[in-house]
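See structure below.
What you see is the complex with one protein chain gone and the rest in place.
The block that comes next holds subunit A.
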Amino acid sequence: MHDQNKLWRIALYGVLLYAAVYYLLPLYVMVTTSVKSMDEIRAGNLIALPMSITFDAWTKAWATACTGVDCNGLSGYFWNSVKMVIPAVLISTSLGALNGYVLSKWRFKGSELTFALILFGVFIPFQVVLLPMAQTLGWFGLARSVAGLIFVHVVFGIASTTLFFRNYYVGIPDELIKAARLDGAGFWRIFFKVVLPMSTPIVMVVLIWQFTQIWNDFLFGVVFSSGDSQPITVGLNNLANTSTSVKEYNVDMAAAIIAALPTIVVYVLAGKYFVRGLTAGAVKG
């Protein structure tokens, strides 16, 4: 009995170890390749540890790699993404919180229908709206600008942020709102003083969700921006597709890590809230 148990343990850990290696291996290859020199890459084997560590590929990917005709690396794209992602995340999250608050605590005639229609936005494939959105951005004078990208991401983000917040707020007892109304608080005071302070877990979930979605978006970036407004995903694509005499794997790897780093950092810093927030609705406050 005891031995059998032990055997099970070994098998279990074996499977877990295998799964961990399986998922970590690409990351390992990316990191090690990015700090190898091209000579070593050509000579050595894919999973060998680097013989000497050099960050030349990183500086090149950041500052001098060619992305088409320009050879200024990813830095410009990176800052474009930062300029796009911060306002887009903040605006879509704020609007989602407000929508969720209204749709759960200040129901009006047709509020359920409104919610259903907003929810529809979650299921619309992005490709369907590319042309109408391009037209709309043109009318607004926002075509090919970071502001235009922010607008698109906010509009598309509202559906999911509203869904998240609304479902979280449904779990907040209505009596709390009634109590605040009797205490004399109005719409905004209840929102800011009572509801929002209770929202930390869901705010974290939505921030991470939106940040990841918007930072990783390629389709909107490649369609609705050009030149100096393009986000990092487009930059990475350009960098990897710009053909020079040799394929610089170390630069490509460094560039890919640079592009992925912010989402990893955000998840590491706030990830515990993410798991907690997703299950928070089930727990009484």
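Note that in this section a residue touches a chain if its C-beta (ideal position, glycine included) is under 8 Å from a C-beta of that chain, and two chains touch if they have at least 3 such contacts; residues count from 1.
The rule is short, and it goes like this: contacts and distances are computed from a predicted model.
The chain that is not shown carries the UniProt protein name "ABC transporter ATP-binding protein", picked from "Cbb3-type cytochrome oxidase assembly protein CcoS", "ABC transporter ATP-binding protein", "Pyruvate dehydrogenase E1 component alpha subunit" or "Acyl carrier protein". Across A:M198, A:V222 or A:A240, the single residue that touches the chain missing here is A:M198. For the chain missing from the display, the contacting residue among A:M30, A:V82, A:L176 or A:V222 is A:L176, taking the whole complex into account.
Think of the hidden chain as still there; on subunit A it touches residues 173, 175-176, 178-185, 189, 193-194, 197-198, 285.
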